[in-house]
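With one protein chain held back, the other chains of the complex are shown just where they sit.
Letters A and B name the chains as they come in the text, with residue numbers starting at 1 for each one.
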Amino acid sequence: MIVIVCALILLMLAAAIAALLFKDLINAVIASCMVSLIAAILFYLLQAPDVAMAEASIGAALVSAIFIIAIRRTQRNEE
Amino acid sequence: MRSVIGIVLLLIIAWGIALSLDRIPFGESKTQVGDYYIEKGREETGATNVVTSVVVNYRGFDTLGEVTVLFVAAIGLSAVLSARRKKQKGEVEPASLVLNTGCRFLFPLILLFGAYIFIHGHLSPGGGFQGGAIIASAFLLVYMGCRGRRISETGSKTVESLSGLIFLAVGLIGLVVGGRCFLSNFLPKGELNSLFSGGVIPIIYIAIGCKVGSELGGIIDRLVEESG
Partner (left out) sequence: MTFLQDYAYYIGAFGLVFVGLFTMLVKRNLIKVIIGLSILETGVNLFLISVGYISKGTAPIFSKAGLEAERMVDPVPQALVLTAIVIGVAVLALALSLAVRLYHHYGVLDLRKIKEQRW
(Lines give C-alpha, C1' and ligand atoms only; values in the text may rest on other atoms or scores of the structure.)
Protein backbone atom coordinates (compact mmCIF):
# COMPACT_ATOMS: atom_id res chain seq x y z
CA MET A 1 0.00 0.00 0.00
CA ILE A 2 2.72 2.41 0.94
CA VAL A 3 4.56 1.45 -2.26
CA ILE A 4 1.58 2.49 -4.38
CA VAL A 5 1.33 5.81 -2.55
CA CYS A 6 5.03 6.53 -3.02
CA ALA A 7 4.84 5.66 -6.72
CA LEU A 8 1.87 7.99 -7.18
CA ILE A 9 3.61 10.84 -5.35
CA LEU A 10 6.75 10.40 -7.48
CA LEU A 11 4.64 10.45 -10.65
CA MET A 12 2.91 13.62 -9.47
CA LEU A 13 6.24 15.38 -8.79
CA ALA A 14 7.60 14.28 -12.17
CA ALA A 15 4.51 15.72 -13.90
CA ALA A 16 4.94 19.01 -12.01
CA ILE A 17 8.60 19.29 -13.05
CA ALA A 18 7.58 18.48 -16.63
CA ALA A 19 5.03 21.31 -16.52
CA LEU A 20 7.87 23.60 -15.47
CA LEU A 21 10.23 22.49 -18.26
CA PHE A 22 8.00 22.20 -21.34
CA LYS A 23 8.33 24.95 -23.94
CA ASP A 24 5.02 24.38 -25.68
CA LEU A 25 2.30 25.78 -23.44
CA ILE A 26 -0.35 23.23 -24.34
CA ASN A 27 1.97 20.45 -23.14
CA ALA A 28 2.49 22.30 -19.86
CA VAL A 29 -1.29 22.56 -19.34
CA ILE A 30 -1.73 18.84 -19.94
CA ALA A 31 1.01 18.10 -17.38
CA SER A 32 -0.71 20.28 -14.79
CA CYS A 33 -3.98 18.47 -15.52
CA MET A 34 -2.17 15.21 -14.70
CA VAL A 35 -0.99 16.72 -11.39
CA SER A 36 -4.62 17.52 -10.54
CA LEU A 37 -5.80 14.01 -11.39
CA ILE A 38 -3.17 12.28 -9.25
CA ALA A 39 -3.95 14.71 -6.43
CA ALA A 40 -7.61 13.62 -6.72
CA ILE A 41 -6.55 9.96 -6.33
CA LEU A 42 -4.47 10.91 -3.26
CA PHE A 43 -7.43 12.76 -1.77
CA TYR A 44 -9.50 9.59 -2.09
CA LEU A 45 -6.77 7.52 -0.41
CA LEU A 46 -6.77 10.02 2.47
CA GLN A 47 -10.50 9.22 3.03
CA ALA A 48 -11.88 12.52 1.64
CA PRO A 49 -14.35 11.64 -1.17
CA ASP A 50 -16.02 15.10 -1.33
CA VAL A 51 -12.72 16.84 -1.92
CA ALA A 52 -11.64 14.20 -4.48
CA MET A 53 -14.81 14.80 -6.49
CA ALA A 54 -14.34 18.57 -6.34
CA GLU A 55 -10.69 18.41 -7.38
CA ALA A 56 -11.37 16.01 -10.25
CA SER A 57 -14.26 17.97 -11.72
CA ILE A 58 -13.05 21.52 -11.09
CA GLY A 59 -9.28 21.22 -11.08
CA ALA A 60 -8.80 18.70 -13.84
CA ALA A 61 -11.61 19.51 -16.26
CA LEU A 62 -12.58 23.15 -15.98
CA VAL A 63 -9.21 24.75 -15.21
CA SER A 64 -7.54 22.94 -18.11
CA ALA A 65 -10.35 23.98 -20.47
CA ILE A 66 -10.07 27.62 -19.40
CA PHE A 67 -6.30 27.52 -19.87
CA ILE A 68 -6.55 26.05 -23.37
CA ILE A 69 -9.16 28.60 -24.46
CA ALA A 70 -6.94 31.42 -23.14
CA ILE A 71 -3.83 30.02 -24.86
CA ARG A 72 -5.75 29.94 -28.13
CA ARG A 73 -6.28 33.68 -27.75
CA THR A 74 -2.59 34.43 -27.14
CA GLN A 75 0.55 32.72 -28.36
CA ARG A 76 1.26 29.03 -28.15
CA ASN A 77 5.00 28.82 -27.59
CA GLU A 78 6.82 30.21 -24.64
CA GLU A 79 9.39 32.53 -26.30
CA MET B 1 21.42 33.85 -12.50
CA ARG B 2 17.79 34.24 -11.63
CA SER B 3 17.29 30.51 -11.23
CA VAL B 4 20.30 30.28 -8.86
CA ILE B 5 18.85 32.98 -6.60
CA GLY B 6 15.47 31.21 -6.77
CA ILE B 7 16.93 27.86 -5.75
CA VAL B 8 18.86 29.39 -2.82
CA LEU B 9 15.76 31.16 -1.53
CA LEU B 10 13.69 27.98 -1.82
CA LEU B 11 16.34 25.95 0.03
CA ILE B 12 16.24 28.39 2.94
CA ILE B 13 12.45 28.17 3.09
CA ALA B 14 12.61 24.35 2.82
CA TRP B 15 15.04 24.16 5.76
CA GLY B 16 12.72 26.24 7.91
CA ILE B 17 9.69 24.14 6.98
CA ALA B 18 11.52 20.84 7.59
CA LEU B 19 12.40 21.96 11.10
CA SER B 20 8.78 22.60 12.01
CA LEU B 21 7.26 19.52 10.35
CA ASP B 22 8.32 17.48 13.38
CA ARG B 23 5.60 19.12 15.43
CA ILE B 24 2.85 17.87 13.11
CA PRO B 25 2.66 14.08 13.60
CA PHE B 26 1.00 12.30 10.71
CA GLY B 27 -2.11 10.30 11.52
CA GLU B 28 -2.90 11.41 15.06
CA SER B 29 -5.94 13.29 16.21
CA LYS B 30 -5.01 16.93 16.64
CA THR B 31 -8.12 18.96 17.42
CA GLN B 32 -11.35 18.41 19.31
CA VAL B 33 -13.67 20.46 17.12
CA GLY B 34 -13.90 17.63 14.59
CA ASP B 35 -14.96 15.17 17.31
CA TYR B 36 -17.77 17.48 18.38
CA TYR B 37 -19.05 17.79 14.81
CA ILE B 38 -18.98 14.03 14.28
CA GLU B 39 -20.78 13.23 17.55
CA LYS B 40 -23.41 15.92 17.54
CA GLY B 41 -23.79 16.50 13.80
CA ARG B 42 -26.47 13.93 13.17
CA GLU B 43 -28.88 15.13 15.86
CA GLU B 44 -28.40 18.84 15.39
CA THR B 45 -28.64 19.02 11.61
CA GLY B 46 -30.21 15.77 10.40
CA ALA B 47 -27.75 15.29 7.53
CA THR B 48 -25.68 12.14 7.41
CA ASN B 49 -22.79 13.66 5.47
CA VAL B 50 -20.79 15.42 8.16
CA VAL B 51 -18.76 17.50 5.68
CA THR B 52 -21.98 18.88 4.18
CA SER B 53 -23.35 19.80 7.59
CA VAL B 54 -20.08 21.57 8.40
CA VAL B 55 -20.02 23.47 5.10
CA VAL B 56 -23.68 24.54 5.03
CA ASN B 57 -24.89 24.52 8.62
CA TYR B 58 -22.06 25.17 11.06
CA ARG B 59 -19.91 27.32 8.73
CA GLY B 60 -22.65 28.57 6.43
CA PHE B 61 -21.41 32.14 6.50
CA ASP B 62 -18.08 31.11 4.98
CA THR B 63 -19.97 29.45 2.14
CA LEU B 64 -21.84 32.69 1.55
CA GLY B 65 -18.50 34.51 1.31
CA GLU B 66 -17.16 31.95 -1.14
CA VAL B 67 -20.21 32.29 -3.38
CA THR B 68 -19.66 36.06 -3.31
CA VAL B 69 -16.00 35.67 -4.34
CA LEU B 70 -16.98 33.48 -7.29
CA PHE B 71 -19.61 36.02 -8.30
CA VAL B 72 -17.12 38.91 -8.16
CA ALA B 73 -14.62 36.94 -10.25
CA ALA B 74 -17.25 36.25 -12.93
CA ILE B 75 -18.22 39.94 -13.02
CA GLY B 76 -14.56 40.98 -13.20
CA LEU B 77 -13.95 38.64 -16.11
CA SER B 78 -16.93 40.06 -18.00
CA ALA B 79 -15.76 43.60 -17.33
CA VAL B 80 -12.16 43.03 -18.45
CA LEU B 81 -12.98 41.07 -21.59
CA SER B 82 -15.37 43.49 -23.20
CA ALA B 83 -16.49 41.50 -26.22
CA ARG B 84 -16.31 43.39 -29.45
CA ARG B 85 -19.65 42.60 -30.91
CA LYS B 86 -18.75 41.22 -34.26
CA LYS B 87 -20.68 38.02 -34.52
CA GLN B 88 -19.90 36.59 -37.89
CA LYS B 89 -22.63 34.02 -38.04
CA GLY B 90 -22.19 32.35 -41.35
CA GLU B 91 -18.53 31.41 -41.18
CA VAL B 92 -18.52 28.61 -38.58
CA GLU B 93 -17.95 25.27 -40.25
CA PRO B 94 -20.19 22.65 -38.66
CA ALA B 95 -18.70 19.56 -37.04
CA SER B 96 -19.24 16.08 -38.43
CA LEU B 97 -22.60 14.39 -38.01
CA VAL B 98 -21.41 11.77 -35.52
CA LEU B 99 -19.83 14.35 -33.21
CA ASN B 100 -22.83 16.65 -33.42
CA THR B 101 -25.40 13.98 -32.66
CA GLY B 102 -23.28 12.40 -29.92
CA CYS B 103 -22.86 15.69 -28.06
CA ARG B 104 -26.54 16.55 -28.34
CA PHE B 105 -27.41 13.11 -27.01
CA LEU B 106 -25.02 13.30 -24.06
CA PHE B 107 -25.95 16.83 -22.95
CA PRO B 108 -29.19 16.09 -21.02
CA LEU B 109 -27.66 12.96 -19.46
CA ILE B 110 -24.75 14.92 -18.01
CA LEU B 111 -27.16 17.62 -16.76
CA LEU B 112 -29.20 14.91 -15.03
CA PHE B 113 -26.09 13.46 -13.40
CA GLY B 114 -25.02 16.87 -12.10
CA ALA B 115 -28.50 17.52 -10.71
CA TYR B 116 -28.44 14.12 -8.97
CA ILE B 117 -25.16 14.99 -7.27
CA PHE B 118 -26.27 18.30 -5.84
CA ILE B 119 -29.70 17.08 -4.78
CA HIS B 120 -28.22 14.18 -2.77
CA GLY B 121 -25.50 16.32 -1.23
CA HIS B 122 -26.49 15.60 2.35
CA LEU B 123 -26.67 11.80 1.95
CA SER B 124 -23.63 10.81 -0.10
CA PRO B 125 -20.36 12.45 -1.17
CA GLY B 126 -21.11 15.38 -3.40
CA GLY B 127 -22.86 18.66 -3.00
CA GLY B 128 -23.46 21.96 -4.69
CA PHE B 129 -19.99 22.79 -5.95
CA GLN B 130 -19.26 19.41 -7.46
CA GLY B 131 -22.68 19.24 -9.15
CA GLY B 132 -22.31 22.78 -10.46
CA ALA B 133 -18.94 21.94 -12.00
CA ILE B 134 -20.43 18.91 -13.76
CA ILE B 135 -23.23 21.07 -15.19
CA ALA B 136 -20.62 23.53 -16.45
CA SER B 137 -18.70 20.73 -18.14
CA ALA B 138 -21.93 19.71 -19.91
CA PHE B 139 -22.04 23.21 -21.39
CA LEU B 140 -18.37 22.91 -22.29
CA LEU B 141 -19.14 19.70 -24.22
CA VAL B 142 -21.75 21.51 -26.30
CA TYR B 143 -19.29 24.32 -27.04
CA MET B 144 -16.60 21.93 -28.16
CA GLY B 145 -18.77 19.43 -30.01
CA CYS B 146 -21.54 21.32 -31.76
CA ARG B 147 -19.92 24.55 -32.93
CA GLY B 148 -22.05 27.59 -33.39
CA ARG B 149 -24.49 26.93 -30.54
CA ARG B 150 -24.39 29.24 -27.59
CA ILE B 151 -26.30 29.26 -24.31
CA SER B 152 -28.64 32.21 -24.03
CA GLU B 153 -26.95 34.92 -22.01
CA THR B 154 -30.07 36.33 -20.37
CA GLY B 155 -31.15 32.83 -19.30
CA SER B 156 -27.89 32.05 -17.54
CA LYS B 157 -27.72 35.44 -15.85
CA THR B 158 -31.30 35.12 -14.62
CA VAL B 159 -30.66 31.66 -13.14
CA GLU B 160 -27.46 32.87 -11.48
CA SER B 161 -29.02 35.92 -9.85
CA LEU B 162 -32.15 34.09 -8.72
CA SER B 163 -30.14 31.30 -7.08
CA GLY B 164 -28.00 33.79 -5.17
CA LEU B 165 -31.13 35.60 -4.01
CA ILE B 166 -32.68 32.31 -2.83
CA PHE B 167 -29.61 31.61 -0.70
CA LEU B 168 -29.81 35.07 0.88
CA ALA B 169 -33.58 34.82 1.36
CA VAL B 170 -33.26 31.50 3.21
CA GLY B 171 -30.67 33.07 5.48
CA LEU B 172 -32.83 36.10 6.19
CA ILE B 173 -35.90 33.97 6.93
CA GLY B 174 -33.76 32.23 9.55
CA LEU B 175 -33.45 35.60 11.29
CA VAL B 176 -37.21 35.75 11.84
CA VAL B 177 -38.21 32.11 12.35
CA GLY B 178 -36.55 29.33 14.31
CA GLY B 179 -33.23 29.97 15.94
CA ARG B 180 -33.35 33.78 15.53
CA CYS B 181 -29.95 33.98 13.85
CA PHE B 182 -28.81 34.42 10.26
CA LEU B 183 -28.77 31.12 8.32
CA SER B 184 -30.34 29.07 11.10
CA ASN B 185 -31.82 25.69 10.30
CA PHE B 186 -35.54 26.23 10.76
CA LEU B 187 -37.20 23.44 8.75
CA PRO B 188 -37.96 20.08 10.47
CA LYS B 189 -35.06 17.67 10.51
CA GLY B 190 -36.85 14.60 9.19
CA GLU B 191 -35.57 11.06 9.55
CA LEU B 192 -32.01 10.17 8.74
CA ASN B 193 -30.96 8.88 5.33
CA SER B 194 -34.11 10.03 3.56
CA LEU B 195 -34.24 12.64 0.82
CA PHE B 196 -36.26 15.24 2.74
CA SER B 197 -33.97 15.45 5.75
CA GLY B 198 -31.47 17.96 6.97
CA GLY B 199 -33.80 20.92 7.29
CA VAL B 200 -32.73 23.76 5.08
CA ILE B 201 -29.55 22.10 3.75
CA PRO B 202 -30.95 20.61 0.47
CA ILE B 203 -32.52 23.96 -0.48
CA ILE B 204 -29.24 25.80 -0.02
CA TYR B 205 -27.29 23.17 -1.92
CA ILE B 206 -29.73 23.23 -4.85
CA ALA B 207 -29.37 27.01 -5.02
CA ILE B 208 -25.56 26.78 -4.87
CA GLY B 209 -25.48 24.05 -7.53
CA CYS B 210 -27.54 26.05 -10.03
CA LYS B 211 -25.57 29.20 -9.29
CA VAL B 212 -22.11 27.68 -9.69
CA GLY B 213 -23.14 25.79 -12.82
CA SER B 214 -24.52 28.80 -14.64
CA GLU B 215 -21.64 30.98 -13.43
CA LEU B 216 -18.89 28.71 -14.74
CA GLY B 217 -20.87 28.23 -17.95
CA GLY B 218 -21.02 31.99 -18.33
CA ILE B 219 -17.25 32.27 -17.79
CA ILE B 220 -16.58 29.71 -20.53
CA ASP B 221 -19.07 31.41 -22.83
CA ARG B 222 -17.34 34.76 -22.37
CA LEU B 223 -13.88 33.33 -23.02
CA VAL B 224 -14.96 31.40 -26.14
CA GLU B 225 -16.83 34.36 -27.56
CA GLU B 226 -13.68 36.44 -27.38
CA SER B 227 -11.78 34.01 -29.56
CA GLY B 228 -14.17 34.46 -32.44
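Odds and ends about this structure:
By our rule, a residue touches a chain if its C-beta (ideal position, glycine included) is under 8 Å from a C-beta of that chain, and two chains touch if they have at least 3 such contacts.
Note that the structure is predicted; figures quoted are calculated from it, not measured.
Summary of contacts with the chain left out: across B:81, B:151 or B:173, the touching residue is B:81. Summarising the interface, subunit B meets the missing chain with residues 2-3, 6-7, 9-10, 13-14, 17, 21, 24-31, 33-34, 37-39, 42, 48-51, 54-55, 59, 62-63, 66, 69-70, 72-74, 76-77, 80-81, 124-125, 127, 129, 192-193, 212, 216, 219, 223, 226. As for the chain not pictured, it touches subunit A at residues 2, 5-6, 9, 12-13, 16-17, 19-20, 25, 28-29, 32, 35-36, 39, 42-43, 46-51, 54-55, 58-59, 62-63, 66-67, 70-71, 73-75, 78-79.
One rule holds in what follows: only the chains that are shown with their structure count from here on.
Residue ranges of subunit B in contact with subunit A, taken from their complex: 49, 51-52, 117, 125-127, 129-130, 133-134, 136-137, 140, 216, 219-220, 223-224, 226-227.
Within the complex formed with subunit B, the residues of subunit A that make contact are 49-50, 53-54, 57-58, 61-62, 65-66, 69-70, 72-73.
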